[in-house]
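Below is the structure I would like to discuss, written out as C-alpha cells.
Missing here: one protein chain of the complex. Every other protein chain is in place.
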Amino acid sequence: MSWKIWSLKKSVWVFHVNTGACNNCDIEIVNLLTPKYDVERFGIRLVGSPRHADALLVTGVVTAQAAGRLREVYRQTSKPCVVFCVGACANHTGIFNGAYHVVGPVDKIIREVDPKAIIAYVPGCPPKPEAMISGVVKALSVL
Amino acid sequence: MTEALQNLFWILIFPGFLFTIVLGLAACWIVRKVSALVQWRVGPPLFQPFYDVMKLMGKETLIPQDAQRTVFIGAPLVGLAGVLLLSTMLWRITLAESDFVGDVIVAIYLMILPSLALILGSSASANPHATIGTSREMKLVMGYELPLVLAFVVVIIKTASLVEPGRQLSLVAIAQNAPVLSISGMLAFLASLLCIQAKLGFVPFDIAESETEVASGIIIEYSGPLLAIWKIMQAMMLVALPLFLVMVFLGGIGRSGWSLVWGIGKYVLVLVLIILIKNTNPRLRIDQAMKFFWVYCGIALVAAIILASIGNYYGINWL
Partner (left out) sequence: MKQEELNNRLSEIRDKLINIEQTMDSRIFLLCEAEHSFAVSKFLFEDLALRFVIETGIDSEDCFEILYHFSNDETGCVVTVKAFIRDRENPSIESITPFIPAAEWIEREIHDILGIEFKNHPNMRRLILADDWPEGVYPLRKDFKK
C-alpha cells in the first residue's frame, strides 16, 4: 500500500454536508465529535472547509436545490477522499422516497460527478455515534 | 568549502530546518495532548502531527480559478522562509553563542513575516470568507505588534545597565539576565506572552482562522502540499516564538549540563502556559481583541517602561 493511503488511514479530516436532512443525523454527527467519544484518538478532526477534508459526512436526502451544491462540494474536496452516506435518507432516501423534491440518494449524485468515487454507507435513523465510528473504521480498513 | 557545507548543514539539518520541524511537530503534539488531558479525554497518538503533514503532502492541490496564482503559491513559501531564518538564527545564538549587534531587531522583523504571508496568501484566494479572514488578521497584527515591541523595549532598557554600551541589542547579552524577576519585567513578560498567543493563532485570539465562523477564513482555499507548508510553518513558529521569549525574558537556554535541562524546562513552562490559556478561554471578537491590546496591554507596558527607566536611572534592580 502506498504511503499516501497509509497516511490517509492514520489521519482523517472530516467535513459535514447537510443536503436537506431533518437534523437528527447532524446532531448525532456533532455528538460524535464531542470529547465523550474522543475521535481525535483516531486522528479524526472536524475541518471548516471541504478543501481540507478527506472524508465527507453527507446527511439528508438530496433535494433539487442541494444537488448542484453537493456536486460542487465533492469537486472541491481534494482527492483521495471517501464519501460517507450517514443515515437512512442519505443511503436510499428513507421515508422521503418518491417525494416531489427528491432528486436521488447521495451515491447517485456523487457518481454523476465521479463514477469511481469511494462511498461508504452508515445506516440508521439516526445512526448512533458508535455505528458511525465502526463504519469509518471498516471503510478505512478496506481502502 | 567545508565552511559552506557546514553552514548548509546548520541551516538544513541541525538545528535549522529538519530539527525545527521535528521539534515543532512534537510541540504540536504536546499542545493537542495537554488539551485532551485537560478535557478528560485521551488525545492523539505521538506521531499524529507527522501523519497529518504526510497525508497532506499526498493529496492533490486545488487552486481556485480566480485566485492570483503567483501570490497564492508564493505566500506559504515566504512565510516558511521567514520562520526558517528566525529559528536558525535563534538556535545559532543559543548553541554557538555567535551573535551580532542589533539581532533583536532582525528577530522582531522576521517574526512579522509569517503573519504577512498569511495575509498575502488569503487575499490572493478569491473567496469572501478569506477576505474576512484577511481583514481580521490585518487588524489583529496592528493590534499586537506595538505591545510586543514595547515589551522588548522594556527588556532593552533593563539590560542597558548591565552590559557595556553598544551591546544592549545583542541577544547573547540579553539572554544572560532574567528580566522577569522584576515588576516591569513581569508585566512585559505577561503582555508579550499574550501577543505571542495571538501571533501563533491560538484561542482566545484565533479570530482569523476560526473554523466555525468563517470556515477557516485565511486558509480556506488551500489544500494538499500548500496546506502542509502552512501547517509546518505554524509548527515551526511554535518552536521559535517561545524560544525567543525564553531567551529575552527568562534567561535563555544553557549549553550543557544542568543549565541545558533548566533551559528546556523553561521552554516547556512557556508552552504549557500557552496551552492553559488556550484551553480556558473563549474566542474574542476582533474589536474586543484590539481594545485589549491597545488599552490594557498598552497601559501596562507604558507603566512598565516608566518603572524600568526609573529602576535603570537609580540602579534599583527589582523595579
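A and B label the chains in the order they appear, each numbered from 1.
One rule holds for everything that comes next: contacts are C-beta pairs under 8 Å (C-beta built on N, C-alpha and C of every residue); 3 or more make two chains touch, one makes a residue touch a chain.
Quick caveat: nothing in here was measured; it's all calculated off a predicted structure.
Contacts of the undisplayed chain with visible chains (whole complex): A. The residue from A:Ser49, A:Thr63 or A:Thr93 that touches the chain not shown here is A:Thr63. Interface with the hidden chain, as seen from chain A, comprises residues 63-65, 98, 100-101.
In this section, only the chains that are shown with their structure count from here on.
The distance from the centre of chain A to the centre of chain B, with each centre set as the mean of the Cα atoms, comes to 36 Å. Residues of chain B that touch chain A in their complex: 32, 36, 39-45, 48, 51-52, 54-55, 58-62, 211-212, 214-216, 219-224, 227. Put simply, chain A touches chain B in their complex at residues 3-4, 7-8, 10-11, 35-36, 38, 40-41, 43, 46-49, 51-52, 54, 76, 78-80.
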